[in-house]
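The complex is shown incomplete by one protein chain, all other protein chains being positioned as in the whole.
Let's look at subunit A:
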Amino acid sequence: MTETLAIKNLHVSVEGKPILHGVNLSINRGETHALMGPNGSGKSTLGAAVMGHPSYEVTEGSVTLGGVDMLELDASERARAGLFMAFQRPMAVPGVKMADFLRHATTNVRRPERKEGEELIPMREFRKELKEKMAQLRMDPEFARRYVNDGFSGGEMKRAEILQMAMLRPKFAILDETDSGLDVDAVRLASESIAQIGKEQLGGAQMGILIITHHDKLLERNTPDFTHVMLGGKIVETGGVELAQELYTSGYDRVRAAYPDAAAIEREMAEADQLETVG
């Protein structure tokens, strides 16, 4: 049976302000989806809401993974159910070593039935795997002793996010602008790593991936099976890899012209944002 991450008619508000206006998106395991759209169209909001950020209020619609209602679960439970998000701006946790953090996270996600206080994944087993994965990502072993995202460069943060994805082996991964702020080499490495992790068979199936991006570099090696365009808090168009290429080279003018209603909402949201900034 194919497990599916199904997002249906999702409406999301932040501080009472509606951002998503009925998003529909279905991802099967083994599929790679690209989510594109101009700034402020709601892409990151979708990621945060699906992952369970408490400030993102779902006012309508549903999110299910393999038929299980995700909206009933907090972020921790969603992670244990197999959801993962690589953050655009991951938070620093000073004083907590990457290795300790990863061992807890890995244990929690791989053994969701584990109760707090029970044994973690054996140290030897964990270390061996961590070393391998870090080598693949060309990370200095010393990295494991550094504090989580504390003083990391942009590139280090993104690599650390991919390392977590590799260790946690989620069923579905949302990559929120994982390519932003990376130089060409770093994007290539990230993109190769994501492709490689995505191909691994976990529990009989590959990972389902949602790549939120502005660039085509990440999509070169992670050829999307589907490309979605978000505008004004809605997915207005879905196509194949050629759609991603078109948007990257030609921008969003054609899309705005084709969907005037969504474009109007986008304009309103942008103006409201500006008013807030000015006020």
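In this section, a residue touches a chain if its C-beta (ideal position, glycine included) is under 8 Å from a C-beta of that chain, and two chains touch if they have at least 3 such contacts; residues count from 1.
In this section, contacts and distances are computed from a predicted model.
Trainee: Quick one: find the hidden chain's UniProt protein name among "Dihydroorotate dehydrogenase B (NAD(+)), electron transfer subunit", "FeS cluster assembly protein SufB", "Type III-B CRISPR module RAMP protein Cmr4" or "Multifunctional fusion protein".
Mentor: Options "Dihydroorotate dehydrogenase B (NAD(+)), electron transfer subunit", "FeS cluster assembly protein SufB", "Type III-B CRISPR module RAMP protein Cmr4" or "Multifunctional fusion protein" considered; the missing chain's recorded name is "FeS cluster assembly protein SufB".
Trainee: Which residue, A:N108, A:Q136 or A:Q245, contacts the hidden chain when the whole complex is considered?
Mentor: Considering the complete complex, A:N108 is the one touching the chain left out.
Trainee: Touching the left-out chain: which of A:M85, A:A166, A:A244 or A:A263?
Mentor: With A:M85, A:A166, A:A244 or A:A263 as choices, the missing chain is touched by A:M85.
Trainee: Among the options A:L46, A:V63, A:A99 or A:A166, which residue touches the chain absent from this view?
Mentor: A:A99
Trainee: Tell me where the left-out chain touches subunit A, residue by residue.
Mentor: Residue positions of subunit A that touch the missing chain: 51-55, 74-76, 78-80, 84-85, 87, 90-91, 93-97, 99-101, 103-105, 108-109, 112, 116-117, 119-120, 123, 147-148, 164, 168.
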